[in-house]
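Reviewing the structure listed below.
What you see is the complex with one protein chain gone and the rest in place.
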Amino acid sequence: MSGAARSVSLALGGSLVAILVLAAIAGPLIVRADPNAIDLANSLAAPSAGHPFGCDQLGRDVLARVLWGARLSLFVAIVVVIASAAIGTLIGVSAGLASERIDNLIMRGVDIVLAFPGILLAIALAAILGPGIRDLVIALVAMGWTGYARIVRGEVLTLREREYVVAARTLGARPPRLVLRHLLPGVAGPLAVQATFGIGGIIGAEAALSFLGLGVMPPTPSWGNMLDAGRAFLLVAPHLTTAPGLAIGISILGFNLMGDGIAQLIGIRN
Amino acid sequence: MIGYFARRLAAIVPVAIGVATLTFLIIHIVPGDPVTAMLGESAAPADIVGMRHRLGLDRPILVQYGAFLKGLAEGDLGQSIVYRRPVSRIIAERYPATLELAAAGMLVALVVALPLGFIAGSRPGGAGDIASMGFAIAGISIPHIYLGPLLMILFSLDLRWLPLTGRGGLAHLLLPAITLGTALAAILARMLRQSLVAVRESDYIRTAVSKGLTARAALIRHGLRNSLTSVVTLVGLQIGGLLSGALITEVIFSWPGIGRLLISAIGLRDYPLVEGCVLAFAMTYVVVNLLTDVVYGLIDPRVRYA
Partner (left out) sequence: MKLQKVTTNLLRAAGALRIAAVCVAFIACGTPRAIPPGTIQVDLEDTPTSTDPRFSTSAASSRVNELIFSSLVRPAGSGAFVGQLAESFERRGDTQIVFHLRHGVRFSDGKELTAGDVKYTFDSILDPKLNSPKRGALQHLKSIDAPDLYTIVMTTDRPYAPAAELGSQAIVPAATPPPAISEQIAPPGAGPFRMVSFSRDESVVLERNPYFPAAPNSPQKIVFKIVPDPTVRALELIEGVCDLSENNIQPEVLPSLATKPQLSIIKSAGTGYRYIAFNFRHDPRLRDLRVRRAIAYSIDRRAIVNSMMRGTARIASGLLAPENWAYSADVSTYPYDPAKARELLEQAGYPVLKNGMRNLRLVFKTTPEQLRLATALQAMLKDVGIELDIRSNEFATFYDDTLRGNFDLVSMYWVGVNDPNHYYMIFDSKMTPPRGYNRGYYSNPEMDRLLESAQITFDFDDRRKLYARVQQIAADDLPYVSLWWQDNVVVLNRSLQGFVPYPNGSLKSLATVTLTSPAGAEQAN
């Protein structure tokens, strides 16, 4: 692939993400409809000039809800990815640099979390913390960090046998310094790819939790709970899911292109 | 290598104990208890107390945990509170359905992902790449909860090709398997593409091409094997996601597996049954991961099991 193509994916992905962020910030200022104002007479109304994406089951404007939902869904996705990646990296690096015994211990811990069905955790957190955004973020991070940990550990194990790292170590570089200087740049590529893919997974998981009644509480709109609510009316009002579905698709496309671009940029540097 | 697998097999034990303990902790912290869930509101208070005693739920939590671990060590998962039958028997009846669904979902994912990923990765930027990328984005954008009914409307109502729900022959399996496998197919296809693109630019493919092989032939001969290892690793990583997806898919398609069983057991606070289902999920995850390691070794004999 040519260098131009690389910058194209990065530019395209970056601008899609930028558009989404802009829509999340500015959209609600432009589309003035109240996303939570119900208008029961307009229940499941088809798209019209006043409501370009129609109205949901309570007569709320779907466009306004998608724009407001962008704030929540993007916020949750980004927070969860950053927190998961941070925790996962920390644990993965520790495991990768630690002695074999500690590494084993950590990896069994990772296995336990990976093998554990997330739904049980989500139900428990919803019951203990009360359902809502906090519960959603904690549940998703608690299940999400393991993938990063495994990737980072694997990369660290490979990298630490590389000549330049071995050389640095023999020159007396201390482990934290080693990690910062040599290891992290090496794992950044795989991490970026995992993270940008992760965002799609998180939005899907949010929809699944809504399906189980554990997502964001009303009236707050999110793409996941809109998709779940709209699903019930697939037969009579498919337009309910068009807008959130498109929004999810565009965001995933954007983040993926961005991830590609980042991965390739890092690939060149190495 | 045999030593390596022996160690891996031995490592299943701490994972099982860990998962079981985590489950025990969570299910006992969550409000609600099996006796009120089962007896409902017209029960006499004395009956609630009596039943709680009979089930041993009035013992201190640590004593209950001890008894549970002891049972586990003896391979006894206990009696389901709701079904009043051994948990292991109920799981044994329901597990094949889940395994069938998960395996079919995985098969769908591989059958779709391998050609798509290869087409995309062998000529990045081409029409095939853009099309399969489009599929991957769509596939990962549509959650199971939405894809399931969508497929039902298309294939059962409009085309009348496939039955809506339930478990039966191959015809019953197709829609749930596609529902379950699509997201994974998207992820795998993307990963394969990514890795093929990287391999394409590596020196040995360039060398092969310069020696007269077409790029595609060189990729197949030299690159594919390399890329498949990363696909296999990813499959292992995604098993957890696949099983969670199976849980949702089972609810939508009225599929009688342990996913639905787990959801209903959680609802009824049937502690032993929840434990059993979670352990079944966890063991599936662990064993499939072990298998992916074996496959990894077969694809790439250079891998040393250390």
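We just call them A and B in the order they show up, numbering each chain from 1.
Please note the rule applied: contacts are C-beta pairs under 8 Å (C-beta built on N, C-alpha and C of every residue); 3 or more make two chains touch, one makes a residue touch a chain.
Here the structure is a predicted model, which means the values were calculated and not measured.
For the chain that is not shown, the touched chains among those present are A, B, taking the whole complex.
Considering B:Arg7, B:Lys70 or B:Arg85, the position touching the chain not shown turns out to be B:Arg85 (whole complex). Note on the undisplayed chain: of the listed residues B:Leu25, B:Val63 or B:Leu157, the one touching it is B:Leu157.
For chain A, the residues in touch with the chain missing from this view are 36-38, 40-41, 43-44, 57-59, 123, 126-127, 130-132, 212-214, 217-219, 229, 231-237.
Residues touching the missing chain, restricted to chain B, are 30-33, 36-48, 50-51, 54, 82-85, 149, 152-153, 156-157, 160-166, 168-172, 174, 251-254, 256, 260-261, 264, 266-269 (touch as defined at the top).
Following the convention adopted for this analysis, only the chains that are shown with their structure count from here on.
If you average the CA atoms of chain A and of chain B, the two centres end up 20 Å from each other.
Across the complex, chain A meets chain B through its residues 1, 5, 104, 108-109, 111-112, 114-121, 123-124, 127-128, 147, 150, 193, 197, 200-201, 203-204, 207-208, 211-212, 224, 227-228, 231, 234-235, 241, 245, 248-249, 252-253, 256, 260, 263, 267.
Across the interface of their complex, chain A is touched by residues 11, 14-15, 18-19, 22-23, 26-27, 29-32, 124-125, 136-138, 140-146, 149-150, 153, 183, 187, 190, 194, 197-198, 201, 237, 240-241, 243-244, 247-248, 262-263, 266, 274, 278, 281-283, 285-286, 289 of chain B.
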